[in-house]
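Worksheet: the structure to be examined is printed underneath.
What you see is the complex with one protein chain gone and the rest in place.
Labels run A, B and C following the written order; every chain starts at residue 1.
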Amino acid sequence: MSISDAGILSRSRIRTIVTSRPFLTFAIVALVWIVASFVSRGFGAYGHLRYLVELAAVIGIVAAGQTFVVIAGGIDLSVAAIVTVAAVGLPLFAIDADPTGLTPILAVLAMTTVIGLVNGLGVALLRVHPMIMTLAMATFLQGLLIIIAGGSAVTASNPLVSWVGNARPFGVPAGILVWVVVSVVVLVVMHATPFGARLFAMGAGPLAAKLSGVPIATTTMAVYGISGFMAGLAGIIVLGMNGQGYVGIGDPYLLASIAAVVLGGTSILGGLGTYAGSIPGAILLVTITALITVVNASPGWRSILFGTLILVLLLLSGREAARR
Amino acid sequence: MSAPILAARGVSKGFFGNPVLRSVSIELMPGRVHALLGENGAGKSTLINLLSGALRPDSGTIEIDGQAVGHHSPSEARRAGIAVVQQELSLTSSLSIAENIGLGAYPRRHGLVDYGALAARAGAACDLVGLHEPLATPVGDLSLGRRQMVEIAKALYRKPRVLILDEPTSSLSATETRILTGLLERLRAEGVAILYISHRLEEVMRLCQHVTVLKDGTCTADRSLEGVNAAGLVRLMVGRDPGDLFPHWTSTRTADTAIAISGFSAGAMQDVALDIKAGEVLGIGGLVGQGQEDLLLGLYGAIPAKVASATVNGAPGLPANVPDANRRGLAYVPADRKREGLHLIHPIITNLMLPAFARMPALKLRSRSAERETAMRLATQFAIKGDLGRAAQALSGGNQQKVALAKWMPHDPSVLLLNDPTRGVDVETKREIYNMLSGFAASGKAVILLSSDTPELVHLCDRVAVVREGKIATVLDHGELSEEAIVAAAMGAEREREAA
Amino acid sequence: MSDTSLASQSGTALYLAIQRKRNIGVRSLFLVVLAFLVAYGVLFPGLFTATGFAKFTQSWFPLALVAMAQAILMLTGGISLAIGALVSLGAVVAATTMTGPLGVTGGTLLVCVVGLGIGAATGLIVVKLRLPAIVVTLAGSFIIAGAALLVLPRPGGAIPDWLSNSLAGNTPAAFGVLVVIVLAWKLYLATPLGLSLYAAGEHPVGAYRSGVPVDAARIAAYAISGLLCTGAGLFVAAQTGSGDPIIGNSFTLNSIAAAVLGGIGFLGGQGTMRGALAGSLLLSLMISVMFFLGFTPVAQYVAQGLIIIGAVALPQFRMRAK
Partner (left out) sequence: SQADAAANCIKGDRKAPYTLGWANIYSVPTWMKQTQGTIEAEVEQLKKEGLVDKLVVTDAQGDSNVQIQQIQSMIDADVDAIILIAGSSTAPARVLADACAKGIAIINFDSLVDSNDVTAKVNTDSAQWGEQATKFMIDALGGKGKILILNGPAGVSVSDDRRAGGEALLKANPDIQILAETNTAYNVAPAQEAVTSLLFANPEIDGILSFGGALSAGAVLALDKQGREQVPITGENARQFLELWKEKGLKSWATMQPNWLGAFAAYTAVQALEGKDVPAFVKVPLPIIDNSNIDEYLARAKDFPADGYIYSPYDRELFAKLLAQQ
C-alpha cells in the first residue's frame, strides 16, 4: 500500500468515526455539559460529573443487556423487575460462612441469568413475542416480589456490595470501574466474535439467519440470559449505592435502558447498532435528568422541558435510516 | 410509426456519487414490445424507476406524449397511463387480491372504496392473467408465482397505455408464462406500449420487436430485433461472441449414496422416496408451489420432517436442525434471497461470512483481515460487483443471488440444495453458475436443483423428479428429458381430468 | 363464462368474503376470549342483567379504545409510548372545561381537537423527520404528562352528573358508543386512505410506487390514534366524575399488551382491529374472572403472566401441530 493510499484510508476512517452515531452522541453529551456548566452553578464540577457518570453506569449496564437484545431483534421489558429482584433478593442469599459477601452476589447473578434464560426460552421455543414474554415475566416477578420483599428482616450488610456502591479506588467510583469492564467485554463480544455477528444477523432477518445455520434458539436464550445477568449486576450496584434495596428500585431503568439504546443510534428494529452508542446515550439521559432537577419550575414544566430536550437531542442524533 | 408515448432523453442517475445511468435515452412506441436488456446491475430497474416517477433523474428529461414532465411522481405516472410491474414484489399480504390490485387507484363512491366496481374491474384484470382464486383471498396465502400474477393484474387494472414489466416471468411457471405472452400480444395489438425486461432470451426473441441494451449504465444498442438471433442478442449484451449457455453434459454420477430417504414427509410433501448419488445433479421440477420447497427444507432440517428411513452422507437420520445439516455437509440456497438468503441492511462481506460465523466457536476472536481475504476471494470467484463494505441492498438482484450462493463455498459442502438459483440472473452469470454446478458434481458432490426454468433442468440434470400435489409424479432420466416431457409430467393431473 | 361470473360478484359479497377471511387469524383468540366470557358468566350470573353488562363494558371501554389507538399505529409500523399520558390529558381537559363556560359540547370538542392535534403533530415528527416512533413518543409522553399537570396539578375538576350517568350509569351506553366507534373504524377502513394503512405499514416503498399517499396515511393514523386516546380520557373522566392528571399511566403498556395479544405485529400491516379488541377484552375479563375465582394477589400476578403467554403461544402450538 502506498503512503498516499494510507493517508486516504485514515482520513476516510476519521470521517466515518466523526460522522458515526456513537461519536455524535458523545459530542452532544459534551455540548450539554459545557452549556449546563455555564447555565447552572456547580453543574460542571468534577465531583458532579463523576457522580453523573456513576449514575449512568447503572443505566449503562442495564442498557448493555438491552442493546444485545435489541440488536438481536427483540426487546426486554423485564429488566426493571429483574433489577428490583436482584436488589431485594440479595440479602436472602446471605451466608454467614462467607465473610467476603461474594457467594450471595454470585447466587443473585445466577438467578437473574436464569430469569433471562427463561425469557429466551419463551421467545425462542414458544415463539411468544419478546414484548409479551418479557412483560409477562415482569408480572411474574411482581408476584415473586410480594413473596420475598421484606421477607427477611436482614439489612444488606454485604461488604462487597457496599464496596461496589461506595468505594472509590484511584478516585474513580467502583461502579464506573465495573461499567468500564462491562463495556470493554460487551464491545468485544458484540463486534469481534462470531457470537456478536450472529446477533446482528438474527436482528436483520431471523429466517435468513436460521437458513445460514445460526442456532437461533440457543442464541436467543443467550441474549436474554445476558440481559438478565446485566440487570442483576445493575441491581447489585444500585443496592450498594442506596444501602438498602426496596420494591420499585429498578423501575427507572426500563425506559431509561431503551432510551439509551435508541439515543445511541441502535435501531429498535434490530440488526443495526452498537453498544458504543448506548454508553453516551446513558450519560446523556442522566445529564438531562440532573439538569431538569436544578431548574426551578413547576413539575409540569419540568416534565415538558425533559421531553422537549430528549426530542431535540434525538433530532440531532437519531435519524432512522430508511429500511425496506 | 407514430410518436412515442413515453420517452427518456439523456437521463443520468447516480447513487451516493456512483453513476448508475449515464445519459440514457429510450422511446416507447404504442403497439410495440420493447425489450430492455443488460447484465445484472446494468441499470435496467433504475431506468424503469425514472420512467415511472419512483426516482428523479439527476439530469435529462422524461417526456410523456412529447411533453417534458417536471415533477414526475408515481401518482402522476399513473394518471398518464403508465403502469409498472416491479421486479420486487411489494404486495400487502393481509389485504385481499382485489384490494391489492386496486391499491392506490380504488374506484370510489361517496368517498368510500366502491367494492362493486372494484370486484368488476379487478375480476376482469384477474381473468386476463388467468388468476382464478377468489378475489377475497388474502395475498399472503398465495404462492410466489400467483403473487406475481396479482402484480401483473394490478398493472392491467390501471388500463395502461404504457406497461412496464421488470422480469415478470422469473417466478412464473410455464403455463403462467404462456398466458402472459398471449396477453402481451393482445395488449400490443390494442396499441399499448410495452417495455419488457427479462433475462430469458427465448422469451425476448418470441415477444419483442425492439431492443435497448444497457451496459454499465450506458446504452450500447437501440435497434429493431428483426433478423437478430439469440446469439446476436447475447453479443449485443456482453459485447463478444457468446459460448454455449449450458456446459456440455456428462454424467459424473457415482455409486455412492449421498442422500437416501424413504417415507419422507415434510410440509406439503408426503411419503417421498429418493436416492441421490454423489456426483449427481438431481432436478426437481413441476408447477410452482407443489411442495418442492418443503422437500428441500425438510432435508435441510429447517422445517419438521418425518421419515421412515434416511441416510445423509453415510450417517443415519435426517439433520435435526440447520446447524446439524451444515455440519453434515448440506448447504441451502433459498429462492427468496431478499428475505431468506441475505441480510440486505448488512455489508456484503458480513453476508458472505455468515455461515462461517454460524459455525465458528461463538466467542473466538474474529480476524478481520482473514475475513476480508476470504470475502475478496469469493467476490472475485463469483464476479460479485460492488464494494464489499457496502450494504447488500445496493447490489442488483443478480449479484445478490451470487452472494447467497458464494457464502457457502468456504465450507465445501458435499450436498448443495438449490432453490431456483438463477432466478433473475443474467446470462453471463447463469453460465458461470451452471459451470460451477457441473464442476461441483464432477468433484463427486451431489446437487439438488429445484428450478422453475425448465431448460435448465433439461440441460443440467442427471435425473429430474417432477413433483405434483406433494408427491413425486415421475422421475425422468437424462435421456428422456425434454421441456415437453417435464411440462407433461407436471400437468399430468390436469391432462387426466381433461381426458375424463 | 368466468368473466361474467367474477364481474357480476356484488360489492357486498366481496366485502363480506374479505371480512370472513380476516377472521381466520384471530379464531383461536376468539375462542379463548369466549371461554373467559363463559367462565365469567358462570361465576357471576349478574353479568347478563342490563346493569351487570353495563358495568362490565364500562370497565372494558377505555382499554378497548387505547388498544385500538395502539393497533392503528402498529399497523403502520409505528408504536406509541404516549398513550397513557394522552388519556390523562384528555381526562383533565374534560374535567376542567365541561362545567365551565365551554360546556359539554365545547369541552368534548376541545378534547377531540387536542387528541387530533397532538396525534397529528407526533405523526408529522415521526413521518417527516424519520425519527424512531418509540423514542419520539417516549419524549412526547413527558411533554404531554407535563401539560396534563399544568391543566390540573392535582386530582379534581368535575364532569356534569348527567353526562357521567348517561355514559357510565346503569345502561350499556358505553357499549353502544364502542359499537359506533368500531363502525366508524370499519367505515374508515373502507376509504381509500384507510385501506392504504396496511400497504403503507407493510411495504411503504411499494405502496408509494403504487400511488398510495403513504405519508398522509401514516400521519392520519397518528391523528386518529390521538383522538381515540383523549376520547378514552374523556370517558374515564365521565366514569370517575372528575379528572386526575396521572390516571392514564398504565394504559401505555396495557395497550401494547392488548394489541400484541390480539395478533398485531410490530413490522406493520399485520393483524386486525377485531384481534386488538379481543386482546383488550381478554385483559379486562381476566381481572374480573380472577377476582371471582378468589385468587390472592400473588396468584393474580402469576396467572396473569401465564394467561398472556398462553394466549399467544397456544395458536403457535396449534399451527405447529398441523
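Structural remarks
In the analysis below, contacts are C-beta pairs under 8 Å (C-beta built on N, C-alpha and C of every residue); 3 or more make two chains touch, one makes a residue touch a chain.
For clarity, every value in this text was computed on a predicted model and none was experimentally measured.
In the full assembly, the chain not pictured is in contact with A, C, by the touch criterion defined above.
Touching the chain that is not shown, out of A:53, A:77 or A:145: A:145 (per the contact rule at the top).
Only one of A:16, A:100 or A:244 touches the absent chain when the whole complex is considered: A:244. Among the residues A:65, A:91, A:116 or A:196, only A:91 touches the chain that is left out of the figure.
Here one chain is not drawn; of C:162, C:292 or C:317, the residue touching it is C:292. As for the chain not pictured, it touches chain A at residues 40-43, 45, 47-48, 51, 55, 88, 91, 142, 145-146, 149-156, 166, 238, 241-249, 251-252, 289-290, 293-294, 296, 299-300, 302-303.
Although one chain is not displayed, its contacts with chain C can still be listed: residues 44, 46, 52, 55-56, 59, 62-63, 148-149, 153-157, 164, 168, 236, 239-247, 249-251, 254, 284, 287-288, 291-292, 294, 296-297, 300-301.
In this text, only the chains that are shown with their structure count from here on.
In terms of inter-chain touching, the protein chains here all touch one another pairwise.
For the pairs B-C and A-B, the count of C-beta pairs in contact is higher at B-C. Separating the CA-averaged centres of chain A and chain C is a span of 31 Å. Centroids built from CA atoms put chain B at 43 Å from chain A.
Within chain A, contacts with two or more other chains are made by no residue at all.
Within the complex formed with chain B, the chain A residues making contact are 188-189, 192-195, 197-198, 200-201, 204-205, 207-215, 222, 271-272, 323.
Within the complex formed with chain B, the chain C residues making contact are 2-3, 6-15, 17-18, 20-22, 187, 190-192, 195-196, 198-199, 202-203, 205-213, 269-272, 320.
Note for the complex: chain B touches chain A at residues 300, 302, 321-323, 325-326, 332, 334, 339-346, 350, 353-366, 407.
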